[in-house]
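For chain A:
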Amino acid sequence: MQLMNEGTVARVVGWEKGEGECDWTPALFESVQEMDGFVYGDYAGANLSKYCVKMNKAEGKTLVVLKPCDTLSFRQLIHEHRLNRDNFYLIGAGCKGMKDESGLLLKCKTCKGKDFEIFDEIIDDEESKQPTAIMDRMEGVTALENETAQERFDFWRNELSRCIRCNACRNVCPACTCEKCVFDNPASSVASKAPVTDFEENVFHIIRAFHVAGRCTDCGECSRVCPQHIPLHLLNRKFIKDMNELYGEYQAGVGEEERTPMTTYTKTDAEPSIVRERGNA
Partner candidate 1 sequence: MQMVNETGWKPKIVAFCCNWCSYAGADLAGSGRLSYPADIKIIRVPCSCRVNPLFILRAFERGADGVILCGCHPGDCHYTSGNYYARRRMTMLFSMLDYLGIERGRTRVEWVSAAEGAKFSATMNDFAKTITELGENRKLGDLRCKK
Partner candidate 2 sequence: MENNAKFLTETALRISGVNPRKCMKCGKCSGTCPNYDAMEYHPHQFVAMVEKGQIEKLMQSKSIYLCLSCMACVERCPRGVEPGKLVEAVRLMQIRQQDKNHKGARDIPEFADESVPQQLLMAAMRKYRK
């Protein structure tokens, strides 16, 4: 994979091995010698798009290795003017489904597909084109929707009460690139540092999901990184499912259109009362 020599690109963002079998870490390589440590394979789960925001202002081009799903995040970040396409050389890397110590990652079990949305060069093989999805992406959301309101409430209380507000979900999220998050901003009137009450647990996750609605590519990093194992993707996917159903199929990070379902409308959109009229109470 080290076909990029110095000159064309000033640095490479990829992965290197850790102390054990599965603890690969996103890594920065700034010279050809360093590239000896470069690896790509089964444990390259992290989405490197988020690191690109930091690299956007660096001198020279940065080579970044992106999996098919990561390219969606990259494209979305271009839509949001957080990245300048010209500053990057993108290697689309084939993906056979990524793993951690306990096997195939959750996000890969509901893989969205193997197409690269944006790239300069693709390195893959036949095997990496085979679908990895083994379950329906919206299965979890649908199951919850079919429960009663009380069941849903109990489910989410149990899940969200574990939140320790470590901000891993936010900090890993390629859609969360605010210079200053409202929850960190003392002037915003809603800043908070610890989930002191149920309400603070709820509001952080509702608002975070709302802020990334339409921009979330469903890369699944939030759930992957949560040290408390909260299924955060179920919140984002709820918005994705709703938007698909109400405003037409949409995948953030695909195509040239910069508008998201939340920054556009039609005159015949569903009324908010649709929430009262459908599904289980």
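Here is how the candidates were picked: all candidates are chains of the complex that A comes from, given by their letters.
In this section, contacts are C-beta pairs under 8 Å (C-beta built on N, C-alpha and C of every residue); 3 or more make two chains touch, one makes a residue touch a chain; residues count from 1.
The structure displayed is predicted, hence computed values, not measured ones.
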Touching partner of chain A in this complex, picked from 1 or 2: 1
Touching residues (chain side chain A, partner candidate 1) in the complex: 144-145, 149-157, 182, 189-190, 196-200, 202-203, 206-207, 209-210, 213, 235, 238-239, 242-243, 246-247, 261-263, 265-267, 269-276, 279, 281
